[in-house]
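As you look at this complex, bear in mind that one protein chain is not there, while each of the others sits in place.
All chains are identified by letter, namely A, B and C, in their written order; residue positions are counted from 1 within each chain.
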């Protein structure tokens, strides 16, 4: 059989295959260059960037849980200006689209970061994190309220012509409401899910394990929740979805695609298997071949029936 | 050292120790009698009961996920009248309080079940499930909205003099809002958490794994989310909390107690280790002795500091 | 009961099939044919749940239980890595097993694939009780025909069938039945659902009482969680029964084969 078509279109970002990286788990790409040739990926999504540099939260910032990981990094990053100066040249040297994940404490900050990225060039997409559970101001607060989520979306959209992907939080009563609001506000695509708010306690010290008390849960443990969110949002809105949350294998990724994701991001699994992205891509391709499916797009949402 | 005091008071229900069973995972108690002497538990919480018998959902009703379980039983139960006739006599023969978990499709149904249990006697507490993700009507819908949750609470409270425990859903934007609403409506205690809404897809059939499409996620995978919910609710309201969600060991239970739970329920872990409840109890006692803590009540919420 | 049984032997008998023997006098004493044990595969939270595996043999004298299983996924794969001397964490015996016939009855036993696992134990008891037993075993290929030698050793006549014709009759094992069923008093069967459904259909047609062993995904294994429901017709009405406690063995005539 001929090689199947793996290319997907995420709100105008053309990916040669549906596999990308989850923001914050793959640094700026180069960290994994010994293990993964970035140009084989569908796209590269890089660490969350803010207008000003951020130091991040107190340590410990990570704790393992059954089949999961809690993190409270707190958006440590060198700021958008540094990113533009030091990383964008590298992004420009890549043959695959680079998506920059952005965060802000105010709507204006989101817009300002987007505008700077727009001017810098070399950025194929902006993923707007309105779902970070690890920052005091902004973050998840924006993503929990459909109206505020829409406001951020509008502000970012009007600051850039780069495709805008809104990243949703699972820590809400009804994720479809937020999805509908940001779709109406002009989002080009959606990413879901960000981490689930969680915590761990050390029974020896009798204090929270993480320096920041609460953290975000990711990894295989959250996969059923993430998959459900993709399933619900696929039904509710027409936008392309980047599905993520616990994807470690091609089988996991295929579940997300069948639920309605047009692309998938590998996050925590990179820590376990630095070749996870590539193996997921290869496994998807194998599945298509074995099942005689010529085009990955025919599989998106297929579990919903006709 | 003398044996520490393990007794706790959950809204008027006196438990000789803080360990009970999570509704729906321990049947009506007798199913596990070969493995656990119920009279050694703090209390027995039995399967969800409704006004009329329910057949439950289509199979498969269970699917394993990494460190977790998805279930979509759908409240299969013989109805409250059958419960009163066939199980309440057994409850009366026990030396520990029995808490009946109830559900309804309408506020009136909840009230009607509570009233019948009140008259029947032999029931020490009513746990009101406003958080079941597996039923079309009622269930989680009541638990997602503070006002509706309060309404159910009031209706049940006015139908019985038995202590009323409201069981909260983690599938909400802010669990403290629901907790505050039901506290104001007269709840005597809170149970948290019920399962997280999740799903799984079979990539061979390309259909959802569960007969009912979505299901509730439980087990070790959800522990960080459950613990965070207990932590937040403990800060927000004064009511005693029964903590649950992924508790398998005494260490897990102690995390919940330190986060603010006055009692703990063992659920999915019973399937893995039928002696889990007893081992959790023994482990808590050992911890108290080793740490020179005379009274379990001194440990409740201790991770919050002073 | 809940116990740790020490592994005595463990071998890969063919393809993905393994035969495991572990020590437990209590379990061997208590076990009946058609019952199962609920096994913890691995020591961590992944995989989390126990796996139901039928009791293949129970040697009361030696206090040994044998399990015959196929590596189907991550649980059984971990199980297959266990070595003699390791301890197996099992609950059991669980479930309602087969009802034994009168010693005078002629019996047909029909197995499909790994479905032979619980039937060996049954056949052994039938032979000991003096029943006239005719065994039918079907599988995809000759490689998937299991326990044939062991059953022949009991002196039982075994008819084989394979989907690919690599051994015995080329076709479905149920094709072999019609001519024989008029002559038997009772049928026992375990195998894939469609096979058992055919057997149930034939049993009904020839008016022979039959018992089938059903499978369903399980949680607790003790009747507490209601995960393992199957539809059983009682007075024409279809109700859910628990495979783990009211089954896994049911009368073929009561099973709702359309579910």
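Following the convention adopted for this analysis, contacts are C-beta pairs under 8 Å (C-beta built on N, C-alpha and C of every residue); 3 or more make two chains touch, one makes a residue touch a chain.
Because the structure is a prediction, the values reported are computed rather than measured.
Among A:103, A:176 or A:268, only A:268 touches the chain left out of the display.
Here the missing chain is touched by one residue of C:12, C:44 or C:128, and it is C:44.
In the full complex, chain C touches the omitted chain through residues 42, 44-47, 74, 78. Hidden from this view is one chain, which touches chain A at 24-27, 31-32, 34-35, 47, 55-56, 59-64, 66-69, 71, 73, 76, 219-221, 248, 268, 270-275.
Contact residues of chain B toward the unshown chain are 66-67, 220.
Definition applied: only the chains that are shown with their structure count from here on.
Distance from the centre of chain C peaks at A, each centre being the average of the chain's Cα atoms. The central chain here, found by comparing per-chain C-alpha centres with the mean of all protein C-alpha atoms, is B. The mean-CA centres of chain B and chain C are about 36 angstrom from one another, to the nearest whole unit. As a whole-number value, the distance joining the C-alpha centres of chain A and chain B reads 34 Å. Distance between chain centres (mean CA atoms), chain A to chain C: 47 Å.
Contacts with at least two other chains are made by residues 66-67, 220 of chain A.
The set of chain C residues that touch two or more partner chains comprises 45-46.
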